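What you see is the complex with one protein chain gone and the rest in place.
Letters are used for the chains, namely A and B, taken in the order the chains are written, and counting of residues starts over at 1 for each.
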Amino acid sequence: MAENVTTQRQTPGAIGAYVKNVRDTAKSFWEGMSVTLSYMFRKPITTQYPDRVPVPVRDTIPPRYRGFLEVDMDICTACQACERACPIAVINIDILKGDGKITPKLRMERFDIDIGKLRFVPDPLVPAVPYKPPKGSDAFPRRALGEITRALIAAWDAPPPPFPSKEQLEGDSGAAHGKPKPAGLDPTAMGRQLAAKALQVKEDKPKLAKVFEEAMAGTDCGDCGYADCKGYSEGLASGKDFSPEKCAPGGADSKAMLETILVSLKSGKVPEAPAAEAPPPAETKAPAAEAPPPAEAKAPAAEAPPPAEVPAPGTDAEAPPPATPEPGDRGPLR
Amino acid sequence: MDSYLTPYIPVLILLLLAGVMCAAISVLAGYLGPKRIFGVKESAFECGSPTTGEPNARHSVKFYLVALLFIVFDVESVFIYPWGSLLRDFHAEGLGWFAYLEMLSFMGTLALGLVYVWRKGALEWS
Partner (left out) sequence: MQGWIDSLIRGWGQDPATWPWTQIVYVAFMGLFAFIVINFAAITAGIFSWAERRVAARMQSRVGPNRVGPGGFLQWVADAVKLLTKEDLVPAEADNFLFRIAPYFMMVGFACVFVALPFSHRLVIADMNIGIFFILAVTALIVVGIIMSGWSSNSKWSLFGAIRSAAQIISYEIPAGMALMIPVLLAGTLSTQGIIRAQGGWPWQWFVFDNPATFAAFFIYFISALAEGNRTPFDLPEAESELVSGYNTEYSGMRFSYFFLVEWGNMWVMSALASTMFLGGWQIPGVSAAQLDAMTGGRAVAFELLSLAIFAGKTLFWVFVVMWLRWTLPRIRVDQMMNMCWKYLVPVSFAAVIFVAGWMLVVRAAPAVGTVTHWIMFLAAGVLPAAFFINRVARNIHDTGDKFDFTSNW
């Protein structure tokens, strides 16, 4: 646009600058407007996601795309090993110990991956955390890398599910209301129960090891230095190991329980409920929270995997692929 | 009715109707819109922080200068309009050159004024 005329004197130079300004203005209009008009007559380069793309979205992902962040909720034991292994704290896992029953099994409350922090640097085929199959199964239902994401994207391409009817909605909410909310575990009470059990089987080392294992998180994460929970509990039972704080997923609760067992094994009797450790409210609350009888509650809790709290809609809609464990490809979790 | 004022009846009607329609739509919007007023929402916008100082603080004197210049030049250009619309009639009467020179002297005075404020630096904004 019009530049400032540097001098006000009406010398030929000033007039020349004046005329030059007018000419520059006209020229910049000419140039600029020809450029914008030419763009107006071209095809827009933006892609109209998601309904006017030439190919389905699932086909637009490059084949070597490595940005898959997948958590197979069906096999996750909430051991938090990946959270601890992550160098930039991308993974955030909240866990709840127990599911309202007398078991120290962990239950996942939240599994967040902060994509903003993520750098996609490590090769996803080289796992940061070695994956070990859960107890009782020599193979695990690991899915192929990227399968969950691709299933999700396929679900986006599919037409949305119909709106639920009013009855369905009411039925669902009623069911959700009826469910008892799982409460936290009372480690003190459970520690004493386990200690009593341990005293009974004091001489039977394998049985004692089982009791110790009950007090652990049972994720076989290997953080304690042993291969799995069984190794750690055997070490404790045989008297080779005396440190109760090695179970990282179990945290303070496992430590307290293991400590109680170790102390009672040493002293020969279950310690009385100390006022400082287990205040009366916890005592009165415990029966209410632990309403279902332990015997029948324990069996399903031990076998069923922890329920995924935040199931992605796509994974639910898509039928899970047949669990075909590939022997050579059992390394990565993600 | 006086035929001289007849063209202004529509102006009056349009004036009233525009005002009434605006007011009606505003009232309608007042009924349709929510009313959730609280302190922060009611305060004047200042990038999210509490307002500091008076909004009607001093403004650059240049704005006032522009207003003065506007009065001078706009009022003068208003005088040119009657002459402009009658120039053809002057031509028909054979007074073309007279009318031209008359207005040339007037506009020359005006141009002198412009040169004066320009040289005085009243048009410098940088």
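The working rule: a residue touches a chain if its C-beta (ideal position, glycine included) is under 8 Å from a C-beta of that chain, and two chains touch if they have at least 3 such contacts.
Bear in mind the structure is a predicted one, so any value in this text is a computation, not a measurement.
Although one chain is not drawn, the whole complex shows that of A:Gly13, A:Gly32 or A:Pro164 it is A:Gly32 that touches it. If you put the missing chain back, the residues of chain A touching it would be 1-5, 18, 21-22, 29-30, 32-46, 48, 52.
Counting over the whole complex, chain B has residues 1, 6-11, 13-15, 17-19, 21-23, 25-26, 28-30, 32-37, 39, 41-47, 51, 53, 55-57, 59, 62-63, 66-67, 69-70, 73-74, 77-78, 80-81, 84-89, 91, 96-97, 100, 103-104, 107, 110-111, 114, 118, 123-126 touching the chain that is not drawn.
FYI, only the chains that are shown with their structure count from here on.
With each centre defined as the average position of its C-alpha atoms, the distance from chain A to chain B rounds to 65 Å.
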